[in-house]
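Right, I'll just put the structure down here and ask away after.
One protein chain omitted, others in place.
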Amino acid sequence: MTAALSVDRLEVVFDRFRALKGVSLEVQSGESFGLVGESGSGKSTLLRAIAGLAPVASGSITVSGKKLGARRDKAFYREVQMVFQDPYGSLHPRQTVDRLLQEPLAIHGFADGEKRIQRALDEVGLGTGFRFRYSHQLSGGQRQRVAIARALILEPSILLLDEPTSALDASVQAEVLNLLEEIRRRRKLTFLMVSHDLAIITHMCERLMVMQSGEAVEHLTAADLVERRVTRDYTRNLLRASEGFVRTA
Amino acid sequence: MSRDPTSTLLEVDDLRVTFPTRTGRIEAVRGVSFSLGRERLGIVGESGSGKSQTGRAIMGLTPPQAEVTARKLAFDGIDLLAASPRDRRALRGKRIAMILQDPKYSLDPVMSIGRQIVETLRTHERVSQAEARDRALAMLEAVQIRDPARVFDLHPHEVSGGMGQRAMIAMMLIAGPEMMIADEPTSALDVTVQLDVLGILDRLVSERGMGLIFISHDLRLVSSFCDRVIVMYAGKVVEQLAASELGRAQHPYTRGLLNCMPKIGADRHPLPVLDRKPEWAA
């Protein structure tokens, strides 16, 4: 099995601040891999660095056996796409859903745009009734579905998910998580998913990496977490916190 | 001030909040009734359920264009809807306090944390500057800020989210309110910090015998923290039950909400989703 994505001793530095301190990971093709941590742990930075949105100071990123340079080419974007955390901020406020979905097709010169837009909207469960709406006419869940459709329309093999449901209501979150799982199964996608919520990561991913202040704390499988086989105190704390408030009388 | 644990602090009967818009009137809260003693009451609902507007209406912070009506809205026997704006202002902060989600927006960015706490105290009580400072420092210590003297002089942007929320709690509790409304007080915080803040809130509320209304979208967190839970949907209360009884919730909405969250160890693919019935909103 080849690694769809591998990151080797990656360092990201913003104005002298080391946001990532030599993080390595390997995601197999078709696998769903989770990154867990609190704010400032560097989990989102890692995702953004892979996407080319954060300055890489050293280390390397390899996608499907090809090492990435400082500049990403168009082929990269057809391989890797991303869904952002905030569905209210990730859709252009002056564009209709139709325009949003057309843009990637226009950039990459696809001719069968009409059919692809239809299919993408159907796939995320929106249907054509939503096609000519502006983002302010959509609910949070619908917006996130549009964002997923936009990421899928170029038919990537790797999807980077940056807390895709943390801004959504619990019931909508369940729908979006189900949709993501179904899409992954159908398209045999590789997921790299970031979340602060251990329960979501264990639900969605087979393997995960716990992060803290720019470093990897430990690598686990979902089964490890379920059976509480964790070695580090930090992870244990996260696990305890995910069970809710316990009154210490 | 009587701190009789059985007395009713707040009575809400048929509370309605309506917003006039260009396309018609939007009823954000449609006849909510409950009463609060010296206990922890959770109000849970998803966005648009009217839970925050309920809290704001009680605080008197509803936007001016909206209309608030109720058969009864009384705090400790004072009719809040009949009270003059001045009386309500006096109640706010002194006897009723509110904590909002993000301390960054609720604290004044150009004033040091200590001064904000001192100012809050001095608007409600006539105390000397020195005494106010001592009490502010003691309050910062009570919210488990390790080095109160240092934090006293910091500005809000110089502290972390968890620290800011603690400072906010200190500011709200300094005048010794009898009732507190906390609107998503920990949603912007990391999970571990969240529990620390909740622990502080919990201890202060029980030590001082306050009534607490805890507004949140997180049903599981609320049920682990509160004594009683009110579940709201589309501006109405769909279910009211003891937190310990949550497992025996009757309403399909409550059960759906509980069910649809991923749990560690529960292998459910796909997750059960909520099938919203129009009659819930009726």
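Labels for the chains are A and B, by order of writing; each one numbers its residues from 1.
Everything below uses one rule, namely that contacts are C-beta pairs under 8 Å (C-beta built on N, C-alpha and C of every residue); 3 or more make two chains touch, one makes a residue touch a chain.
Just so we're on the same page, contacts and distances are computed from a predicted model.
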>> Which of the following is the UniProt-recorded protein name of the chain this complex doesn't show: "ABC transporter permease", "Taurine import ATP-binding protein TauB", "Tryptophan synthase alpha chain" or "Molybdopterin-dependent oxidoreductase"?
In response: "ABC transporter permease"
> Since one chain is left out of the picture, which of the remaining chains does it touch in the full complex?
Replying inline: A
> Which listed residue, A:Val7, A:Leu35 or A:Met82, touches the chain dropped from view?
Replying inline: A:Met82
> Of the listed residues A:Arg9, A:Lys66 or A:His108, which contacts the missing chain in the full complex?
Replying inline: A:His108
> Among A:Leu154, A:Leu208 or A:Leu238, which one is in touch with the chain left out?
Replying inline: A:Leu154
>> Please identify which residue in A:Arg18, A:Arg119 or A:Arg133 touches the non-displayed chain.
In response: A:Arg133
>> In the complete complex, the non-displayed chain touches which residues of chain A?
In response: 51-53, 72-74, 76-78, 81-82, 84-86, 89-94, 96, 98, 103-104, 107-108, 129-130, 132-134, 136-137, 147, 150, 154
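Here is the rule we go by: only the chains that are shown with their structure count from here on.
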>> Based only on mean CA positions, could you tell me how far chain A sits from chain B in angstrom?
In response: 33
> In their shared complex, at which residues does chain B touch chain A?
Replying inline: 46-47, 161, 190-195, 198-199, 202, 217-221, 223-225, 256-257, 260-265, 268-274, 276
> What residues of chain A sit close enough to touch chain B in their complex?
Replying inline: 38-39, 140, 169-175, 177-178, 181-182, 196-200, 202-204, 225-226, 237-239, 241-248
